[in-house]
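Each remark here refers to the structure printed beneath this line.
One protein chain is absent from this view; the other protein chains keep their places.
Chain naming follows the written order as A and B, and within any one chain the residues start at number 1.
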Amino acid sequence: MAEKEIKIVSFLCNWCSYGAADLAGVSRLEYPADIRVVRIPCSGRMSPKFILSAFREGADAVWVSG
Amino acid sequence: MNTCTKRIREIASALLEKKEVEKVIGFATGTIPMASNPIVVTSKQDVEKLVFNSTCGLNLANYIRNHKGKIAVIAKGCDARNIVTHVIENQADREKLHIIGVPCSGMIDKNKVASLFKDDIVEFIEDGDTATIKSATKEETINKKDYLRHNCSLCTHKNPVIYDDLACDEGEEQSLEIPYPDVDAIQSLDANAKWQHFQELTKNCIRCYSCRNARPLCYCPTCFVDEAGPQWVGKGQDETDVNTFHFLRAFHCAGRCTDCGACVEACPMDINVRDFTRKLNKDSFELFGWEAGLDTTRRPPLDSYSPDDPNDFIK
Partner (left out) sequence: MGNLLEHMGIERDRVHFSWISSAEAIKFVDIVKEISEKVRALGPNTKLVKEYNE
């Protein structure tokens, strides 16, 4: 692929989406390698600061998932 | 002296005499024309310093926190809404407040007036609906209505929502067909033009944090801009840092801002920082039917849950 690599900073809840990501890995499902996962203890840990920080450090997109 | 000022002085001196309150927070004539200072009056002799006119653009709700005894505060429509917000957020005890409500007819836009003159203004005298302004070389009489601040010209809550005493008669509220024309104008732009708009807007920002300090909403013991570990935002005038500051500052006011205009009033660089908060005001009204500071019994939308909350943004 000639496209430039993109980075999606993903904030995943330990108990929900992080588990889903784990299950996806165990089940050998394929998905795009654009995401960079940050595990948070709960979606309640999320703060607008995190989203802005991610953009400041050069993220192309941010994904928050509970 | 207008009747409003007179009434405020009467009420204040009665309260202080009866020792019902420890202090009265109000406005006093400032050292330069068209700028009223906040003042704390603790004795009857100083009551004469209190004034109320259309240069009292700051928000006195900012000064009602952390008092031991009972205090009296002078509140315009928007200040009263901020007091309600303080009561909701447990920053002030309604029992310990004596609110002297002042139905407000709008505040003068100092920059607009200053633009009429080439030199410094030396005198500003109000008379009912008009005002006479003098500089060293020129004298102008203006109709105050034409020189209102932008937020005052769009104000729909002139009369205080809560008060213990009222200093003058309530005025008629205006109703607006298009309450957020400025937000709509920005919204009609495409992404790059929007970005450009905000770059232009904040390019003069010197990060003095006047807007933060003038605003009654900002009472965090440590503001996120002062946090050092981790440091969320740099301290300099770097574009990204300025943008981050303004964005997050505005976001922290979501559903709480009463559009009192104190932030713009305080800005030494004349940046219309309301462009950020207005969007959030519009959103909280459209998504939650919420206007900040109207009711001490309702919880704000961002700290209450309802099954009807909009959730289209979640996949």
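Methods note: a residue touches a chain if its C-beta (ideal position, glycine included) is under 8 Å from a C-beta of that chain, and two chains touch if they have at least 3 such contacts.
The structure displayed is predicted, hence computed values, not measured ones.
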item	value
Those residues of chain B which, in the complete complex, touch the missing chain	183, 186-187, 189, 191-198, 234, 238, 240-241, 243-244, 247, 250-251, 254, 276, 279-280, 283, 313-315
In chain A, positions touching the absent partner	3-4, 6, 8, 15-24, 26-27, 29-32, 34-35, 48, 51-52, 55-66
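The definition used in the following text is that only the chains that are shown with their structure count from here on.
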item	value
Gap in Å, rounded to a whole number, between the CA centres of chain B and chain A	39
Of all residues in chain A, those that touch chain B in their complex	48-49, 52-53, 56
Interfacial residue positions of chain B with respect to chain A in the complex	224, 230, 232-233, 240, 244, 247-248, 251
